[in-house]
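Okay, structure first, notes after.
A single protein chain has been omitted; all remaining protein chains appear in their positions.
After this line comes subunit A, so read on.
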Amino acid sequence: MAQALRPDLLVDDGEDGRPRWDNKFQYLLSCVGFAVGLGNIWRFPYLCQTYGGGAFLIPYLIALVFEGIPLFHIELAIGQRLRRGSIGVWTAISPYLGGVGLGCFTVSFLVSLYYNTVLVWVLWYFLNSFQQPLPWAACPPNLNRTGLVEECQGSGTVSYFWYRQTLNITADIDHSGAVQWRLLLCQAASWAVVYLCVSRGIETTGKAIYFTALFPYLVLTIFLVRGLTLPGATEGLIYLFTPNVQILLNPRVWLDAATQIFFSLSLAFGGHIAFASYNPPRNNCRRDAVIIALVNSMTSLYASITIFAIMGFKATSDHGQCLDRNILSLINEFSLPEQSISRDSYPAALLHLNATQPGRVAQLPLRACRLEDFLDQGASGPGLAFIVFTEAVLHMPGAPVWAVLFFGMLFTLGLSSMFGNMEGIITPLLDMGVLPRWVPKEVLTGLTCLVCFLSATCFTLQSGSYWLEVFDNFAASLNLVTFAFLEVVGVIYVYGMKRFCADVEWMTGQWPNIYWRMSWRAVSPLLLLGILLSYIALLVHRSPSYKAWNPQYELFPLQEEKLYPGWVQATCMLLSFLPLLWVPASALAQLLARRRQEDTQLDTGLKPQDSGGC
């Protein structure tokens, strides 16, 4: 038995009226769905590509083994043992650490705001995919129908559809513009779907997760099979997975691998703690942690194979088009018969013409067409999904079907992550008893979704995409790493390693072995500290600039780099540090409350009671 555990926390048979998972598979799927999100699709392949292909897997696996799995095990274990959401768990471990829970709760709230906005964009694209030809296939004609819209001609059809017809983006973050009603409608629908699935907590998400967690795997498989049959897929795979071991000497690679594992597993949000708190107390959380972390990493790899195959196809197709354009220029200039120069004979023909008539050749707008250049054009984040992939889909026969499947997959991926985010918000609220008991749970979730929906309307402004970048860069990264560090330190050093290991033994039947103890005690905290310090160093070094879409820019369609105005920089700082302030603020409040209690008890002559911090 766990000797030092307070009796009121020992719940042996799970009969405390807390909601329960229908079965183990539902719980595993929910955690996998929370962990596997959009980042697995659009962040990991990009990192793989940038950092030397297959060689990136080495720092990634090391980070998984020494940082991801140990931290994940801690979260699941404390959630399952203490059977509370993130705020309750931390107040139970130590009343002075309640701020960590509050901070995680705040970060979950901020992240759910902007994460759902990405879902809104995905939903918009999904709704627009049910037509042939796809709306981003061609430029719309201009007003007097003599040509195409100028901005579209400069930027390309896909970018135009994204920046103008979807976001209707302003040229800088100062000009907020008007609320885009189309995006607002999609946002209402998106939050309605989230509410539908989250309304009764895990009772409803448990049913929804069967679809939202498994559908992406189905679509990924379909895309993999289709992608591998497309021309150029193998070139893409070979080029992008060929390891470049030299790159491991760059410290950035290790930092990015560690951060990728950290964010990929969705640690320190409080969502996993909430999910684990609905488990029966004697559940093998160690095995769960290992399984879920491995599934998450396998999914990343699987997704990157699919993405690389399709990107290889796109690169080959673009390369072919580049060659064709050059060939057409040559044929038109020298009035050669059509199709007299094939793609293979182009270099020889160019050489011959350059030797005989260099003057005329020099005047032509010939671009250098190298396949490697096209393969190198990696993109991550929304750029991959909404610009690069949509363009790739255009070239595939039966484009609307692939677009519908792709955006449907992205939506379900994001939705299952949203469930975890919302649990990270709702479970602490339920545990704290914010609303009286007789108010049904649906009302609480409804109010939460309503508040989130109203707060997130700022992202439907014309400058919304810039704000999303601000939130993405500043609200989540620093705070989550700090909270994870405090988590490890709090559990191992404040709660106590012996006590925690005893709890784990009670739950799983096995005392954690040397690997776990070493990782918890030394390796993970050091890794997290390293990430934290590098983050702060990068933050200080980086100029607070952003890339703006400005049609008036002279180098359009390249994005103009602008500095954040003062008030935006202040907001960035606030977002980075405000959630962290909960920790000292809560500790201070607790200290003052204790002092006051002791003073009043001394005054009235009562013995100081052990308040226990429940």
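Here, contacts are C-beta pairs under 8 Å (C-beta built on N, C-alpha and C of every residue); 3 or more make two chains touch, one makes a residue touch a chain; residues count from 1.
One rule holds in what follows: contacts and distances are computed from a predicted model.
Q: There's a gap in the complex where one chain should be. From "TBC1 domain family member 19", "BING4 C-terminal domain-containing protein", "Ribosome biogenesis regulatory protein" or "Collectrin, amino acid transport regulator", what does UniProt name that chain?
A: For the chain not displayed, UniProt's protein name is "Collectrin, amino acid transport regulator".
Q: Which candidate, A:N23, A:T242, A:N332 or A:Q377, sits in contact with the chain we can't see?
A: A:N332
Q: Contacts of subunit A with the missing chain: which residues?
A: 124, 127-128, 130-131, 140-141, 145-148, 185-186, 188-189, 192-193, 195-196, 199-200, 204, 331-332, 335-339, 440, 442
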